[in-house]
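All protein chains but one are shown in place.
Think of it as A and B in the order they're written, each chain with its own count starting at 1.
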Amino acid sequence: MSLITTLARLEAVDTGRAQPLATVRHRHLSERPLVFVPLTTAGEAGAPLGALVGTDRDAPRLLVVPQPRDRDLRFAFLAELAGVVLPYIDACGEDVEAAERTETDPETGKRVKVEVELCADAPQLIVPSRAGIEFVRLLGRSMRFRRTAEQDPETPHPAPPHVPLLGRWLTHYGERARVPGSALLLALTDVVSRHWATGQSSLEDQHLGALLAWIDPPENESGAEAALRAELRRDAKGQLLCPPAGPATDPAFDNKLLAPAIERYDRARTALAAAEDGLQADDRLGELTAAEREIRELVDSRTRPTWDAVWHGLDLLRTLPEGTHAADRWTRDRWSFTGHRDRVLAGEPPQPRRDDAVTAANKLATREREQARLEAQEALDDPLVMAGRRLAGEAFAGEVTDIVMAYSESKRPSPRPLVTIRTDDRPHLAERAKVYRSLGGKPQAAEFVEYVEGEADGADIDTGGRSIVLRIVDKMGRGKEPESGSVPEKGDLVCFTLFEHEQRGGAKLPDPEDTPWTHGGPPGEATHPPADPVTEEDVL
Amino acid sequence: MTTTTAVFDPGAEATRATDAILRDTLHGTHRGVVVDSPPGAGKSTLVVRAALELADAGRPLMVIAQTNAQVDDLVLRLAEKRPGLPVGRLHSSDPDPYDKALDDLPNVRKSAKAGDLAGLDVVISTAAKWAHVKGVEPWGHAIVDEAYQMRSDALLAVAGLFERALFVGDPGQLDPFAIVGSEQWAGLSYDPSASAVTTLLAHNPQLPQHRLPVSWRLPASAAPLVSAAFYPYTPFRSGTDHDDRRLDFAIPSDGSGPDRVIDEAAESGWGLLELPARHTPRTDPEAVGALAQVVRRLLDRGGAATSERSPDPTPLTADRIAVGTAHRDQAAAVRSALSELGADDVTVDTANRLQGREYDVTVVLHPLSGRPDATAFHLETGRLCVLASRHRHACIVISRAGVPALLDDHPSTEPVQLGVPLKFPDGWEANHAVLSHLAEHRVPWQP
Partner (left out) sequence: MNKAALASSLGSPSAFGQSQFAFMRGNAFEARVKADGGAELLRLVHEKLDAGSEPPVAGLVPDLAAVGPEGRAARTALALREATEAGAWTLLDHPMLALDVAGSPAYLEPDAVVVHPDGSWTVVEIKSFPMLDGSADAAKVGAAARQSAVYVLALERVADRLTPAPEVRHSVLLVCPKDFSNLPTASAVDVRKQRSVTRRQLDRLTRIEDIADALPEGTCFAPDLPTPDLTAAVESVPATYAPECLSTCELAFHCRDRSRTEGAVTSLGRSLRAELGGLTTVDDVLSAARGDSGDPADPAVAALRRAAELRAEALGGREGLRSEVPGRTPC
């Protein structure tokens, strides 16, 4: 953690209010995101208990599994979820614009431009916390290998229509969320704590209620007090006033409220099955409906506060203007979305259980590149982030105090002006190190020449200030004299970074079918992996 | 009563290992040969020898190293051993892509295009540059140097360029790392963030694996500790005995902390200069100052190193001393302190950059000195291993007191990924082992 962030946190402790960590919003927010607040059943992997989902903050859809161990009820939940999520995804998939992409021509091997579709916008999924993203992945994994009766009439336990497709989309979103700077699937606690420092640890920031309390406490209360209340306060029945944002539930809720309600539901169901005549069945159906309603109300009571908190967090984030480069990264997200849409339309099989060697290496390379891109772009977009880089010696800012025109030693001399910058920063510059500044949105490179200390530039040594001489090496046009505006002038305030602003693409890896012997050779044809077997526990 | 003690003959042991490696490389049936080389065990010598024997056998060879410095170093060594050998240095198109010293070698051709170097006996480049080479005939043989510092995905990018390969490296040095999380591939045989050797052996467990059993660099005082702490399951020995090396100083001790720790290290091979316990920022001015004074006194006291290399003592000059730190800002602080004492010529670098280098005496700022906490970065075994295994004669460690207690407060709670083979001792355990050894050579700080 940089000292600047540390200071912000400590100031938050001191003032009782969260402090800014950013001056702009570093993630794109869709105008109409889909919010998903799931709950899971303790002790079971991927057994949903319920969820609130939707794009309208005033009208969430409540989905509930009254008996989470019942496979049919779980399928019904997933089918309903697909009924909400897939139309939202499809709407974006249909609105496209023309775009160009560079591809390798399979016949000539040359890189050529081809015209392709790019979806004009992408669906954005918001979950409350990091655990929510993990749950999206888990749901995706549990669904994508299922087969519907239509796909495979022989399958013993066919999944409802659209469930496997939802699994593929959730898997794609879960994977994309691992790419630094992407915004297709966001955990609200992560985004909010990227922009504000609270007076608690980053671990405690994972509690959405406490995190928001620090930023926007009720009147007459400090953020610290409100956060503590959100975290720990319980009602007379021992229930948390601010339930955890899920998907895990509070054990006290499970034991005191949920377990008895599920028991009543099970009893009512057994009774209904044992009904001897229509009249009795009617009565007992009424009891079952009441038992189910009770569970629905319980789930609603645990998810609704989180639902409201998520929208409140989005409001807070929208008070910050979007960073310039966030749109660039959102375009990459749109490419990712469009690419998956095309794979689904092309009838490709679902994502395999584990990546093959080439896919894994490509993903890692992409994520490392996106991490470097994100770090550079956030610094360029936000002076507070750049301040951290300056403190770390990775950038420096100051006033231009001198320009000396110079030229390269070649047959056609090009301009190589020497620029002296007076700065209080202490960059770690190696001999002939490359540095960059942003010139009209494009990086201009310069080379470190020397430090000048002492009276030569009138610097006051006591303040730690000194001057740095750079040689500008590009973006000055083709002529002998630099183009106007391409060289800083005396008195200009400039900021140079030691890191590059744009990322180079890495070397191309072999195609999966050319996987070398060191990595196990080709993985074989992509197939549809078998679905998980149904065990006796799934059938009550 | 007769006792038969097997006498350890390091020269014979090393020759036996080298012969077996070359036999498998030149005449074996396997596509790969793996060689583990502990610090200073003659890895570079082996690589040069294998390259020359392959060239002599008329087999075209590509060599893959990890950094440009390693590539240039190998080219220079090859040219020194066999000036007439046609060698290609494949380089990037960045400015200053290779060491200018290569320009003086008439038989070394340099190019940014692999096509320009076709037909040469040996072509050498970095893994990163090789990854961009496409559409060429594969080489019959490759040597992959520093293979444990190469990532699996880097090997994936270049493995199509060769038929078979000799993989050489030191498993005890710093593991390769990724700047983003890669947990989702942990346990997969081809985890792209794992080391190239891990992936290679997971897919080809039948490949012959050799080990260079003798460290020619580490003195008899250091090999047992480094071997036990960092290579517990693949031990090695020192090639020299306690009497083979000596470090003497013409000017006697003035009784100060720096002089006393220098004498302790000269005598025993290890010295710990301990400052009073205190939490400090990384660039602890007192520790940096003490370190600089130790270096200054090393230079001033007329040191001379005697070793098996020559009958006459060699003066301990600035180029035979190095300072190692964990962080770059620490290295910068040490450099500026040394500069004030007029000792600019001494190499000061981080563990990452000292990998593969060798000095007579090293002075190390302990990675945990003055820290309030012990993070995974500071506990990484490779970092400490590199810092503790660069010296031929003596290693002096500068540290605040209280590091053992700090370790006790941060017991190792590393996560464990299923299916990831165990390769290493725990950083926490290795740190304790080194500290308890150093405690026997402790000198309290006094100016």
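The definition used in the following text is that contacts are C-beta pairs under 8 Å (C-beta built on N, C-alpha and C of every residue); 3 or more make two chains touch, one makes a residue touch a chain.
Here the structure is a predicted model, which is why all the values come from computation and not from measurement.
**Q** Any idea which of A:Ala91, A:Ala120, A:Ala149 or A:Leu241 touches the chain not displayed?
**A** Among A:Ala91, A:Ala120, A:Ala149 or A:Leu241, only A:Leu241 touches the chain that is not shown.
**Q** From the listed residues A:Ala259, A:Ala290, A:Met405 or A:Ala433, report the one that touches the chain absent from this view.
**A** Looking across A:Ala259, A:Ala290, A:Met405 or A:Ala433, the contact with the absent chain belongs to A:Ala259.
**Q** So one chain is hidden, and I want to know which residue out of B:Phe230, B:Trp428 or B:Trp445 touches that hidden chain in the complete assembly.
**A** B:Trp428
**Q** Give the residue, chosen from A:Ser201, A:Ser410 or A:Thr527, that touches the chain omitted from the document.
**A** That would be A:Ser201, which touches the missing chain.
**Q** Considering the whole complex rather than only what is displayed, give the residues of chain B touching the chain that is not shown.
**A** Considering the whole complex, chain B reaches the absent chain at 183-184, 186-187, 278-285, 370-373, 375, 408-409, 411-419, 421-422, 424-426, 428-429, 432.
**Q** Footprint of the hidden chain on chain A, which residues?
**A** 1-4, 6-11, 13-14, 17-20, 23, 41-47, 138, 141-142, 199-204, 209, 212-213, 215-218, 226, 230, 232, 241-242, 249-252, 254-255, 259, 305, 308-309, 311-312, 315-316, 319, 353-354, 382-384, 386-388, 390-391, 424, 532-533, 535, 537-538
Going forward, only the chains that are shown with their structure count from here on.
**Q** If you average the CA atoms of chain A and of chain B, how far apart do the two points sit, in angstrom?
**A** 39
**Q** Where on chain A is chain B touching in the complex?
**A** Listed in rising order, the residues of chain A that touch chain B are 178, 180, 354-358, 360-361, 363-365, 367-368, 371-372, 393, 428, 432, 506-510, 514-520.
**Q** Would you pull the chain B residues touching chain A in the complex into a rising list?
**A** 31-32, 96, 128, 131-132, 134, 152-153, 155-157, 159-160, 178-182, 184-185, 188-193, 196, 199-200, 203-204, 328-329, 332
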